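Below is the structure I would like to discuss, written out as structure tokens.
One chain of protein is taken out of this complex; the other chains stay put.
Presenting chain A:
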Amino acid sequence: MSSDQKAPTVLSPDHYVAALDESPISGVDVVSLDEKPSNLYIDAWRDLRRRPMFWISSALIIFVIFVALFPGVFTNTPPNDECFLSNSLGAPTAGHPLGFTKQGCDIYSRILHGTSTSLSVGLIVIALSSITGIIMGAFAGFYGGWVDTVLSRIGDIFFSIPYILAAIVVMSVLSEHRNVWVISLAIGAFTWPSTARVLRSEILRVKNADFVTAATAIGLSRFRILVRHVLPNSIAPVIVVTTLSLAAAIVAEATLSFLGVGLPSTFMSWGNDISTAQVDIRTAPQTLIYPSLALTITVLSFILLGEALRDALDPKARALR
């Protein structure tokens, strides 16, 4: 069985040797290049591509964004200027497929023109809260010590105030200056701590990895290590949280407007329309249903995208290796 025997040795009867062709031995530790290059984000992208939920939600979101940017493509009716009280709570007619509000404005047009408000509030809020959250969480987690203590306590203070309640207070105080920016600021100021917390715990996990020590030994500065190595490896859950909080921010704007402390009624906003429609819910349900539906679809598509991202990026499902 063995080819190069030095001397013919007698093997004991229970010494079994497999024939070489049954278990041919391969080279030690040969590099296999069969698979395509991949890392966490490439893998996540490949995973996402196979999920119908990702494509459905993305398509919806792109549609919503398109509507927000170019509402004029879908309707020629201005949302505010051609309101006739004669049409008040009127049923759908040609050119006005969803009927009319109490003021006699076209519901279809109002919904389309309201999209940009909801979407810009959502985007401004997540921009604010993720920038703040990433900076606070990254510094707290990476530098630790008193930096962590100070930043985390600040976060805890904001976290302990329910953000809707806080936003109501802020909006009431600033009732003279209600616009998209102010309402976004009011919501964003109280939602960043959750981003910071998620990122901080991820950074605590990543910063003890050997590659961080290796980078220190190479001579990289602490800040560059944070930016080049630690942040990219801990940002995945933040992406998920951000997508989900965008949905929450859109809901928050609608809630505030519904409560009358959001945007002034001159603004086209789904929350405002839902608020004014509530008195007529029994006689003209369409005034309430259609703006609510628009809100639901937008929020739902962001939540579905968040869920798809979470499945693809979950650090537990696919460990960083």
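Here is the rule we go by: a residue touches a chain if its C-beta (ideal position, glycine included) is under 8 Å from a C-beta of that chain, and two chains touch if they have at least 3 such contacts; residues count from 1.
Methods note: contacts and distances are computed from a predicted model.
S.K.: Given the options "Cation/acetate symporter", "ABC transporter ATP-binding protein", "Carbon-monoxide dehydrogenase small subunit" or "Alpha-D-ribose 1-methylphosphonate 5-phosphate C-P lyase", which would UniProt use as the protein name of the unshown chain?
M.R.: When "Cation/acetate symporter", "ABC transporter ATP-binding protein", "Carbon-monoxide dehydrogenase small subunit" or "Alpha-D-ribose 1-methylphosphonate 5-phosphate C-P lyase" are compared with UniProt, the left-out chain turns out to be "ABC transporter ATP-binding protein".
S.K.: Taking the full complex into account, find the residue in A:S12, A:S86 or A:T283 that is in contact with the omitted chain.
M.R.: The one listed residue touching the chain not shown is A:S12.
S.K.: Go through chain A and note every residue touching the omitted chain.
M.R.: Considering the whole complex, chain A reaches the absent chain at 1-2, 4, 9, 11-18, 20, 22-23, 25, 27-29, 31-33, 35, 37-42, 209-211, 213-220, 229, 232-233, 320-321.
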